[in-house]
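Up next is chain A:
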Amino acid sequence: MTNPKVAETARGVALRLQRVRRVFENNLVVIEGMDLDIDAGEFLAVLGPSGCGKSTLLRMIARLSAPDGGRIVTEPKQFQTAFVFQDAHLLPWRTVLDNTALPLELKGTGREARHATARAVLAQVGLAEAEARYPVQLSSGMRMRVSLARALVTEPRLLLMDEPFAALDEITRFNLEVQLRDLWQRRSMTVIFVTHSISEAAFLANRAVVMTRRKGGIKLDRRTDLPAERTNDLRSDRRLGHEMKLLMDAMEEE
Partner candidate 1 sequence: MNRRVFLGACGALLASCGKPARIRLALNWKPDPQFGGFYAAPYQKHGLDVDILPGGAGTPTVQMIGAGSAEFGIVSADELVVARSRGNDVVALFAVFQNCPEGIMAHSSRHLASIGDVLKEGTLALQRGLPYARILERKYGFDHVKVVPSPGGDISAFLRDEKFAQQCFVMSEPLQARHAGVDVKVFPVADIGYNPYTTVLATGGAQLKSDPDRVKAMVGAVRAGWRAYLNDPAPTNAKMHDLNPSMDAATFAEVAEAQKPFIETHQDTTSLGSTTAERWTTLIGQLAELGDIPQAIPAQDCFRNL
Partner candidate 2 sequence: MKRIFPPLIPFVVVTLALEGMVRGGFVPSYLVPAPSAVLRALIDSRDELASAMAKTSAAALIGFGLSTLAGVAIAVLLSSSRAIQRSFYPYAVFFQTVPIIAIAPLLVIWFGYGMKTVIASAFIVSIFPVIANTLTGLLSTDPALRDLFRLYGASPGVTLVKLRFPAALPQILTGLRVASGLAVIGAIVGEFIGGQGLGSVVDVARTQQRVDKVFAAVLLASVLGLALFGLINLVSALTLRRWHASEQPG
């Protein structure tokens, strides 16, 4: 049951994980032979208990670490990846604007150009007036939005997010989820979103996988049956509750 909108997209990244294996230094096998196909432009949620290897998986996809076995094939071969962490991880000595523009600066973009792009993205996350402030002056929700803006500034084709909203209060979280979904729809990039939260996974993604407790297996792989437009009204919708129940059952058995 594929979402028709996703199938039309050609600007995201498609990934194929083939028998991917990852072992840690103490010979602990974190992921054992995982197979996973991800379509271009998908919004994939990855759920699982602590220690199941979801963050490890994400880092391998980001090419920050290499698998010890198997491979990860991407289509296209070269593309820009962006990463959003659980903490905003901003550079405290830079303004919001310079933080947002950082990826462009590292890639060699000139000052005028990168500031213009950064301003545009900051407007999209609603932080236009904050561009001259320093991280120490922002609330945690605002900092996360800067982190998000920074991730989007290079127009990445693959956006990886590791429990980015976990530390925020619920209302801020709800609003950021809506904003993220909206940004994804406008840009059509592949998003892989790791989370602990069943409601978040169900609300945000059009496909969710639940990982096993150990060895990085996949217990459930489901395309969520929800409308493309996701607003806060959906949160009280019965269909959301149904998806959540399916995910919860999968999480609980073991």
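Please note the rule applied: a residue touches a chain if its C-beta (ideal position, glycine included) is under 8 Å from a C-beta of that chain, and two chains touch if they have at least 3 such contacts; residues count from 1.
How these were chosen: all candidates are chains of the complex that A comes from, given by their letters.
Just so it is clear, the model here is predicted, and its values are computed rather than measured.
Enquirer: For chain A, which of the options 1 or 2 is its touching partner in this complex?
Expert: The touching one is 2.
Enquirer: Using the touch definition from the top, list the residues of chain A that touch candidate 2 in their complex.
Expert: 59, 62, 64, 81-83, 85, 87, 89, 91-94, 102-103, 105-107, 134-136, 154
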